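Accompanying notes for the structure given below.
Of the protein chains in this complex, one is absent; all others appear in place.
Take a look at subunit A:
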Amino acid sequence: MGDPEAPPEPLVLALQRGRVLVWGAAAARALRERHRVCGVLVGAPPRRGAARGPRLPLQLLPEEARLLAETGAAVLVPPPEPGEGPPPAAAARYAAELAQSFAEQQEAAEGQRQARLQHLPPNQRPTGAPAAALPPRALLVQLPTAREGPALPPTAAPPDWGRPAPHWPHGGRPGHERRYRVYRDLWARGLHLTAGAKFGGDFLVYPGPPERFHAAAVALCPPPGAPLALGALVAAARLGTHVRKTLLLCAAPAGGAPAYTSLQWGPP
């Protein structure tokens, strides 16, 4: 079985103010293929080129990240505190690389601008002193995703799940706790789950990898006693498109067994 390219476990998840990102390509693939955690690719796609489409980093739901941390498959690593950063030599080297890259990019941008100017007829060329072809904020920084991520800190203690912290504000929030219990239960049954906001739910539930299957259900974890919008159910049914997904209502009380109710549109 061993995949020579698989990153060592536990995987590193970059945590910052409640947002969890995975930068390494191998780690993202391991999460999807080995751990059934899908995440969402949130990187900006290139403006042109053959490889269009969503890009790294992979962003995880708080529920996905917590499951991985609780099962020991991954560790949440917050950014270093001031004073804890990389050694000055490495930082200086990186700054020098950036400066070098900036100089090269400026040269290339200037060359492109000259080429464009050549195509204009002489009476339309701009007069006066030209501004810099590439302002500093337009610097393109490339992060190679195949390199090793940050080294694991020696004692990476998991956050206190029940209490909010600067980098884990979800702690103790009833919505997160409810969703997490449901996520954990459904994941433990071998299902694949992703964010469900596109369909007005909390999760989308797939019987297999999302790349190959349509979602079987939209899972909703309402707070106890919350009214359901029957009008929304009616509207969804009337639109009629692809509404054969099951709406799964989930109740997962803290001490008890989860209860699910499936709603399927269709004549009786």
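Just so it is clear, contacts are C-beta pairs under 8 Å (C-beta built on N, C-alpha and C of every residue); 3 or more make two chains touch, one makes a residue touch a chain; residues count from 1.
Definition applied: contacts and distances are computed from a predicted model.
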{"item": "From \"Kv channel-interacting protein 4\", \"tRNA splicing endonuclease subunit 15\", \"Isocitrate dehydrogenase [NAD] subunit, mitochondrial\" or \"Autophagy-related protein 13\", the hidden chain's UniProt protein name", "value": "\"tRNA splicing endonuclease subunit 15\""}
{"item": "Contact residue for the chain not shown (choose from A:89, A:131, A:230 or A:254)", "value": "A:230"}
{"item": "Hidden partner chain, touching residue among A:102, A:161 or A:260", "value": "A:260"}
{"item": "Interface residues of subunit A (partner: the chain not displayed)", "value": "207-208, 212-214, 216-217, 222, 224-228, 230-231, 233-234, 237-238, 244-246, 248-249, 251, 259-268"}
